[in-house]
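Everything on this sheet refers to the single structure shown next.
One protein chain omitted, others in place.
Chain nomenclature is as follows: A and B, assigned in order of appearance, with residue numbering initiated at 1 for each chain independently.
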Amino acid sequence: MQLLLNAIASAAILAPAAIGFTLIFTLFRYTNFAVGALMTTGAFAAWGMNELGLPIWMGGVFAVVFGAGLLLASDRIVFEPLRGRSGGTLLLVSIALSVIIDNVIRFAFGTQIRAFDLPLRPPLTFAGLRFTPETLWVIGISILATLAVGALLAFTRLGRALRAVADNASLASIRGLPVPRIEAAGILLAGALFGLSGTLAGLDLAIEPNLSLALAIPVIAAAIVGGLGSPLGAALGAVIIGLAEELTVAFISAPYKGAVGFVVIALVLLIRPQGLLGRPVERK
Amino acid sequence: MTQLILEHLSAGYGGADIVHDVSLQVGSGEIVTLVGPNGAGKSTLLKSLAGVARVTAGSLSIDGTDLVALSPFERATRGVAFMPQDRNVFRTLTVTENLETSAWGHDDIAARKDEVIGLLPTLANYLNKAAGGLSGGQRQMAALGMTLMSRPSILLVDEPTAGLSPNLVGEMLDVLQQLTRDSGIGILIVEQNARAALARADRAVVLVDGRLRRAGPAAELAAEPDFGALFFGDHA
């Protein structure tokens, strides 16, 4: 049970980012590896506000806004001019972007490990489970965010339009949808989710610039496991990755937690290249 | 009374022009059928009107508004609706969602949806199915419904009966004819089943090698003895 709780806590951090990653993938059909760096940026943004004396929740809100803006800016500057290039080229570019962002953080904040200004409290115990109040917050916020995004996509006009553009952008344009504006909304939403995931990661883990790769691989793994199609899939993928990570920690060795994403990606791609929940993805 | 007017229009996809010097008008309440052999540039002409292919020379306007410089999205908002031959529904969305999405920017979506279902009553039978899972006839009907959600004045239809069984071909063409009578929409249609299309059209134009060869009342053209042999070959 403790393992399950830990797994859900891990999944809670990954889920929003995995949903954002899936959104970008369905809209533009490329793997944005910078997701890890953007999450790290979110963590630093929230931490920075916290350092200035603002409460953590306000830091989180700032991180969400900052993440949305940063992803939109990076899309305009880096990715938009390269639309139509191969997925491999865009992945390479996103890795370069990731290195740039990491080093901007390193430049600005150094390599020191940071943490939010949280009061030290003894972990709570309930029904034999040990957890911190922060863990509960992380899980709660993540579930709320996942449900909110799911509802947005399923029930709102913008959500329908996002799915329509992801499905067939040229038809969307013919049918009178303002495709560039809808894509921009999707990018903002994804960036906000990256910022949120970053804040949650900061609550649970240490905040340091070397976090990017350790965050990017499980997030991408969760999205791939989830089939790169639906937010529900991505969230479920996050739970599976979280579980695999905790099983690794419990039965193999804690440091190799970082390798879990890789192994799961390899396995899933071997067995079901379209992911667990996905339909086959049209690839460029 | 709306008029879509093409004057000396040439069009293509960036390379050499495929359509040359075509002049044509489509008005409210009439069906104009575009016929011609395969590869004559019929689809390209239609796409250039919708903004998917590029107009390289000549003019294109609707009620005096120049369309040439406008994007597909902007043309759609000015009353020109294009129904592509394939990939014309959002496969992952339900039929209802397909319809609702096609009225982006309007706040009377529910009213428009009811109106479209009134015009195409069979839609009501599969409103909640994912469009990717529809049969060929259902899919074309859904695609037509989507184009109507924007309350277009001119409808550009690219082979709406492609892949449909013979009894559905007539049904689809009847629906289009009904639309011109009920809602005064003007329709420019490219149709392989030329005889069936001509029978329901008011006027017809013949495109050969990207150029306008003939134009006139549909019945008149259809009655010409060498017409079928010249332009339809085995499609007659």
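Note that in this section a contact is a pair of C-beta atoms (placed from the backbone, for glycine too) under 8 Å apart; a residue touches a chain by one contact, two chains touch by 3 or more.
Criterion: contacts and distances are computed from a predicted model.
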Considering only the chain that is not displayed, what protein name does its UniProt record carry among "Amino acid/amide ABC transporter membrane protein 2, HAAT family", "Elongation factor P", "Multisubunit potassium/proton antiporter, PhaE subunit" or "Sarcosine oxidase subunit beta"? "Amino acid/amide ABC transporter membrane protein 2, HAAT family"
Looking at the whole complex, which visible chains does the left-out chain touch? A
With the missing chain put back, one of A:Leu3, A:Leu52, A:Ala73 or A:Ala96 would touch it. Which one? A:Ala96
Touch with the missing chain holds, among A:Ile182, A:Leu196, A:Ile217 or A:Leu243, for A:Ile217
Kindly note down the residues of chain A that lie in touch with the hidden chain. 30-31, 33, 78, 81-82, 85-93, 95-100, 102-104, 106-107, 110-111, 213-214, 217, 220-221, 224, 253, 255-256, 258-259, 261-263, 265-266, 269-270, 273, 283
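Definition applied: only the chains that are shown with their structure count from here on.
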Taking each chain's centre as the mean of its CA atoms, chain A sits from chain B at a distance in Å of 43
Please give the residue numbers of chain A that touch chain B in the complex, ascending. 157, 160-161, 163-164, 166-168, 170-179
Residue ranges of chain B in contact with chain A within the complex: 50-52, 71-73, 76-77, 82, 84, 87-93, 97-98, 100-105, 146-147, 149-150
